[in-house]
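One protein chain is absent from this view; the other protein chains keep their places.
Chain naming follows the written order as A, B and C, and within any one chain the residues start at number 1.
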Amino acid sequence: MQVRVQSEIFDMGAELNRFAERQVNAGAVVSFSGIVRDLATGGLKFMVIEHYPGMTEKALQAIAEDAVQRFQLYDAFILHRYGPLAPSDPIMMVATAARHRGDAFAGAEFLMDFLKSRAPFWKKEITSDDATWVEAREADEDALTRWKPDHSPD
Amino acid sequence: MQVRVQSEIFDMGAELNRFAERQVNAGAVVSFSGIVRDLATGGLKFMVIEHYPGMTEKALQAIAEDAVQRFQLYDAFILHRYGPLAPSDPIMMVATAARHRGDAFAGAEFLMDFLKSRAPFWKKEITSDDATWVEAREADEDALTRWKPDHSPD
Amino acid sequence: MIELRYFAWIRERVGTGHESYETQAATVADLIEELRGRDEGYAFAFSDPASVRVAVDQELVEPDAPLKGAREVAFFPPMTGG
Partner (left out) sequence: MIELRYFAWIRERVGTGHESYETQAATVADLIEELRGRDEGYAFAFSDPASVRVAVDQELVEPDAPLKGAREVAFFPPMTGG
């Protein structure tokens, strides 16, 4: 299990390969990568991600451990950037390894849902004449309910 | 949209990067990679994958088109190998790109579910003293039902 | 003449990957019944119809699919890719 927080850009393919090469006998590897999108109106100059050093690493570690235990993953990986990011830059990625694909997919979705709403990162979008904090989407908070123990899965 | 069928080994990280670089303004990229596992008893020497040239490419193309339309994906990619594969070799991968993560994940799971049970590939496991065709898992056929229109999603 | 194709253990039991075959069978199920009568290998290959999948001209079909106009019929076990 590995979590990393860095300002530097990263190579998602190289990270995926490193993750997959660490695995022993996992049949399924899933990755998710988040990428800086331009605004609907166009004109995004860059994005700035603020985080809470210290708490961030602990939160990511806890989320990764939780995913590994819940879905009997062989391994989980979380990488998240902070600081200024250009449009089309990778923001973050997660990867999971499991015996079968169902657990690898569920584990990756779980990582993303918790990372979105429970890890201390905040995005700000900078255009040539404006700087706006991204608002949390209600859908992201709602996504957490599906992982509650009393929520019967489909 | 791209589908590829090949006997050569491939580099999943390089494929993921090529796929991601083709995208314009996708916020979410998901990949799944399937890897040759050793048998529970150990002793897998290699795996052989047989396929149905001609039908394979058509089936994969149809599955990719279906996924793009259902989940409004920006793009989908399927790569599957055939012939002899060594333990811990990558067997296949899929990738999806979408605006938001939910569609990218659902699209990738859809690709996998249909590829497993609707694309003409057959796996044979070769040990030093045996050669056994892998049996289809009932769970794989069952997985398709969740994508039926009358099946209300969770 | 229809081109018949066999894959995986159905191919191994039949003993060939493809052959040209003359038939008056109206449906896939009729053709399977006919093939079963050819010899022990075919009988073994088609002994459990539930584990035989069929494609007509490279499209998956059900056993009651008609054969009229078909150029290629393929028989194989449930698929195990991915």
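Keep in mind that, in the parts below, a contact is a pair of C-beta atoms (placed from the backbone, for glycine too) under 8 Å apart; a residue touches a chain by one contact, two chains touch by 3 or more.
Predicted model, so just to flag it, every value in this text is computed and none were measured.
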Neighbouring displayed chains - absent chain, whole complex: A
Full-complex contact with the absent chain, from A:Val3, A:Ile49, A:Leu73 or A:Ala95: A:Ile49
Option from A:Asp11, A:Glu65 or A:Glu141 whose C-beta touches the chain left out: A:Glu141
For subunit A, the residues touching the chain missing from this view: 34, 49-52, 54-55, 58-59, 80, 91-92, 112, 115-124, 133-136, 140-141
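The rule is short, and it goes like this: only the chains that are shown with their structure count from here on.
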Between subunit A and subunit C, centroid-to-centroid distance (C-alpha), Å: 47
Where subunit C touches two or more other chains, by residue: 82
Junction residues of subunit A - those touching two or more other chains: 101
